[in-house]
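Inspection log for the structure reproduced underneath, given as structure tokens.
Removed from the display is one protein chain of the complex; every other protein chain stays in position.
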Amino acid sequence: MYDLIVTLIPMFPLLAVLANGLNVMLGHRYSHEIAHRLAWGSVLLSFLCSIWVLGQTLGHPDPRTVIVYRWFFGADLTVNFGFLIDPLTCIMLMVVTGVGFLIHVYSVGYMHGEEGFTRFFAYMNLFMVSMLLLVMGNNYVVLFIGWEGVGLCSYLLIGYYYDRVSAAKAATKAFVVNRIGDAGFLMAIFLIFANFGTLDYTDVFAQAGKLDPTMATAIAVCLLIGAVGKSAQLPLYTWLPDAMEGPTPVSALIHAATMVTAGVYMVVRNHAIYDLTPDALMLVGVIGGTTALFAATIGLVQTDIKRVLAYSTVSQLGFMFLACGVGAYAAAIFHLVTHAFFKALLFLSAGSVIHALSGEQDIRKMGALWSKIPKTHGVFLIGTAAIAGFPFLSGWWSKDEILGHAFTHGHYVLWALGATAAFCTAFYMSRLLYVTFYGESRVDHEAAHHIHESPNVMIVPLMVLALLSVVGGLIGVIPGGLENGWFQQFLQPVVRSTGAGGEAAHEEGHLLAYILMGVTTLIGAAGWFTAHYFYKLKPEQPDLLMNRMKGAYTLLLNKYWVDEAYDKAFVEPGKAVGRSFDKMDQAGIDRAVVAVEQVTDLSAAGSTWVEKHVIYSGLNRIGYSNHLAARVLRRLQTGLVHHYAAILVAGLVVLVNLIVLFLWLGGAS
Amino acid sequence: MVQIFFAYFALVSIAAGILTVSLRNPVHCGIALLVLLGHVAGLFVLLHAEFVAVVQIIIYAGAILILYLFVLMLLNLKTEERYFHRRHAWYITGVGALTVELLMVLLASRFGGAKGPSTVEAVEQIGNSMAIGILMFSDYLLPFEIVGIFLLGAIVGAIVLAKTPSPADLSGKDR
Partner (left out) sequence: MVPVSAYVLVSAILFVTGLAGVLIRRNFIIVMMSVEIMLNAANINLVAFAHHLDSLGGQIMALFVIAIAAGEAAVGLAIIIVVFRGKLATNVDQINLLKW
């Protein structure tokens, strides 16, 4: 029963994919109504199954393995297609299926009337299948299948509006940058196999202690490369902002709540290896911290509502990596969960705003919307508060836990990076809120007429997410108090540390924790107040500041010109190589083709000549010689019998002579 | 003694043969043929084949030759100026001489063959006719009968071919 339910979790969306996919290919046999019901219905069923599995796991948190079938095997290696269910998996399942379900429902309203409606849901369900495989897999191969699958779906969904060149380019960019990370990930898998001889999690982690530190560092770094690619950290983050070309639900699901968190999940899953290498962990933390700050600074000045949220996602993912880097794996997952809630909420409400304004995404053309789309405003406000760290909301708990853990374990630099990033986060999110919803209306005249609140099918999921954003953090504190809530206790068996980053610091005292909590809150408040100052109290200040700090402003606005640098360093040379190959091709092949053409011509002419003068004339001569011979031999037929008799006699004479000469004389006398 | 007779019969036969093929007048040719037939019969007698000799005289000389002479006179062909193919004559004669030459070489070799039972003495005891008769009607009965049928066919054919065609035949209409 258990095995069946577990297997069904990815099965439901898979069936929906097949149905909707076939529907599209066979020419839309059933209506959009049925298509979307299949889509979110399957995710709902998966969610219910995940709840059941969670219930089962609450009873006994030991990891349970479900083998679906023995996939491939050889002398040294057996790879099963199997699932591993432990507390970490359960958490991820709930996030993926739960938030995924809400986003699916929202999409029914958002994508209403689109021509590729069924295709969209087919891709979304395919993404669900891949993500579920990723989090449920019990070995690196299944993980990798899911890993690649979500990358593929990301490509398909970013490029959903395939007739837009910018969308197609963004999709390709996402896939290629992901691929770079995947190369590192594959290296890690090879190293793991070389060292452990198996690819199953349980076996690998059990033997993890036998690794020598250098090998452990190598594996950890390679895994990190994969995580950096998938979770858009420095230096492989450039694809995420461009990925906003896709529809907003895609941004919410894939680029906020689930796919990008796969990197964090992977690091947490492999903590047994990371715990062996403090150097690699430090690298993780550093990457996380710098990314958090770097992306936050870019987000300060962006003008596209989705871009701001994209950089915010990169930044928050940096927080999660930071948490992993200081050994606070449970905190990282906690932040992953809360981030899923409020980031999905923010993206979806941004989508609601865009929908209300008939497609406008530039915040410079928004303003004074709070009265016109009150519900959207309400949920956006809640989301902003959550991410900025408003006390007692979900984001406050999780962010504080990360920063607290960093500080108490002596990683002061990382703490400083994180704190600064938190300040920036609060600032730019508040800025976004103010510019979009308050102030004077800068909306286009045309769009202003059509401003309307989104339909309920979009609003209700937003409300649910808003509720989760408010109360979701409480699972981290109830019932055990700060950093010891149900959540952390649930995850304890999984993230049991074996080396660095132990839980010893917890005993240090709650006073320090409360002080840090206060500091974090102050930082958040400061960020909000700065935004309030610039955008509400003194609205003319931003422009003045911009003029005074022209250089810095341009640097930030142009995203530190990282994309341009990558372009010059990698893309252009690559294209140049391609072009030179093309030229070589053309020169070589063209010449070859022309040469072949000439040879063919020559041989054709030669053949023709031979045919005419040798073959035909030969044949003619043979025929003619027949003629000549016939003309000569014809004269034998005189019609006169005595001539025939003469010939008879001549033949007889010859025969007799022959017989006499050769048979008789040769034998007898 | 026998050699003298043999020489006589042989030489005359050959002479008669040459005359038959070279005389101008067909009737003269027929007479020469008659002489040939008679002397061949003589050769047969020398070979102790009396029955065959007699049959030769009766049938060959007495019937076939007569038939030839009848037809000659019936048709009354004109003897023409050029009565033989001059060109062929030389070629054929030359080749024929060559063949005869070869045969003479052959004749120097021993003639093999199994000896039969009918020695001259045995045959003379019962007489040639009886000996032939015994053999003919026992071992060679089938060929004998077949020859009979053949002769029947020849008669019928000759009559059908040579009879005066009725007016219907000449005009070609169906009867």
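Chains: A and B, in written order; residue numbering restarts at 1 for each.
The rule is simple: a contact is a pair of C-beta atoms (placed from the backbone, for glycine too) under 8 Å apart; a residue touches a chain by one contact, two chains touch by 3 or more.
All values derive from a computational prediction rather than experimental measurement.
Visitor: Under the stated touch rule, tell me which residues of subunit B contact the chain that is not displayed.
Guide: Contact residues on subunit B toward the absent chain are 2-3, 6, 10, 13-14, 17-18, 20-21, 26, 29-30, 33, 36-37, 40, 43-44, 46-49, 51-52, 55-56, 59-60, 63-64, 67-68, 71-72, 74-75, 77-80, 82-85, 88-89, 92-93, 96, 99-100, 103-104, 107-108, 111, 113-120, 123, 128, 131-132, 135-136, 140, 143-144, 147, 150-151, 153-155, 157-159, 161-162.
Visitor: For subunit A, which residues lie in contact with the unshown chain of the complex?
Guide: Answer for subunit A: residues 634-635, 637-642, 645-646, 649 touch the chain left out.
Quick note on the criterion: only the chains that are shown with their structure count from here on.
Visitor: Using the touch definition from the top, list the residues of subunit B that touch subunit A in their complex.
Guide: 85, 88, 92, 95-96, 98-99, 102-103, 105-106, 108-110
Visitor: Under the stated contact criterion, what part of subunit A meets subunit B in this complex?
Guide: For subunit A paired with subunit B, touching residues are 642, 646, 649-650, 653, 656-657, 660-661, 664-665, 668-669.
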